[in-house]
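Every protein chain except one is present and positioned as in the full complex.
On to chain A.
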Amino acid sequence: MIQIQSLTHTYPASRKQAPRVALADLTLSVAEGEFAILSGPNGSGKSTLFRILCGLALPSSGKVSIGGFDLFAQPQHVRRILGVVFQSPAVDKHLTVAENLRLHADLYGIGRGDFSRLRDDALAWSDLADRLEQKVETLSGGLARQVELAKVLMTRPRVLLLDEPTTGLDPASRRNFLGALQKLQRERGMTVLMTSHVFSEAEEVDRVAILREGNLLAYDSPQALKALIGTEMVVVRPQGDAEALAASLRAELGLAVRRHGDELRLEETENGEGLPMLESILERWRDQIRSISIKQPDLEDVFVHVTGRAEPERASHKELGQ
């Protein structure tokens, strides 16, 4: 449904900066009805890719087809089957919910006849039914996001692109939003590509792509990705000199030890091996260890493993207004 072929994008040089390669020969496809998540640290090229996919930027080279249409030659056909949820709100907060929906329907050529049916359909899952006459600026962050999603779903897109749609939401609103999204995606067989930093969001999707510096490092199902690292890992928080402890663990156990923030991780551990290892480490290095634990790897750990660096800064997220 979405086919990206050898996509390269280089930002032109400016006075202060040399040209910057944001995407380097990226090839990726999302099959019809699949839910894919695109993740990567800040500056990995996610946003560039997103801007290209929704038709706001043209790449340096490469091809993208969405729903069988060439995105660069026939953008008008692609726009018709595409729904886009941006990170910053694309609703007019000075207008009411109803006015926003009506305007969006006009943009997509939905006639008066179909409008009320499609609108009710798009609102069915939401908590907006009795807030139609409220201005969007008076709604909470979670509800404002619902307007965003309802608006986009109203046009019945076959392909839905979302750019960090849950940024700025509290955990409960985030779960509601994703729950609704996943349910609708399955019901309608929509193809969904969503960028996200939050790995708990990715556990139940079909495919996860990990990008770094414009390169695709991994693209697979969450299960397959987790299998990249062992099924268990031992996590040691050292007391004192972490490098020294890491070196001595490496030397004496002959295992790969990965530094992650103030933690040392022994990732290549299979089921059942964790506990004996924990005991033997504790016995030998007790005085250098603050805490030690066994952990089931999740996608965040895969991300750390694959990108070889700590989880991207959460603090750099742009906070959404209330």
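What we mean here is this: contacts are C-beta pairs under 8 Å (C-beta built on N, C-alpha and C of every residue); 3 or more make two chains touch, one makes a residue touch a chain; residues count from 1.
Just so it is clear, contacts and distances are computed from a predicted model.
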{"item": "UniProt protein name of the chain not shown, from \"RagB/SusD family nutrient uptake outer membrane protein\", \"Transport permease protein\", \"Putative mRNA 3-end processing factor\" or \"Stage V sporulation protein AC\"", "value": "\"Transport permease protein\""}
{"item": "Contact with the hidden chain (one of A:Asp92, A:Asp114 or A:Glu273)", "value": "A:Asp92"}
{"item": "Option from A:Leu26, A:Leu82 or A:Leu181 whose C-beta touches the chain left out", "value": "A:Leu82"}
{"item": "Positions on chain A contacted by the hidden chain, ascending", "value": "8-13, 19, 22, 51, 54-61, 76, 79-80, 82, 84, 86, 88-95, 99, 102-104, 106-109"}
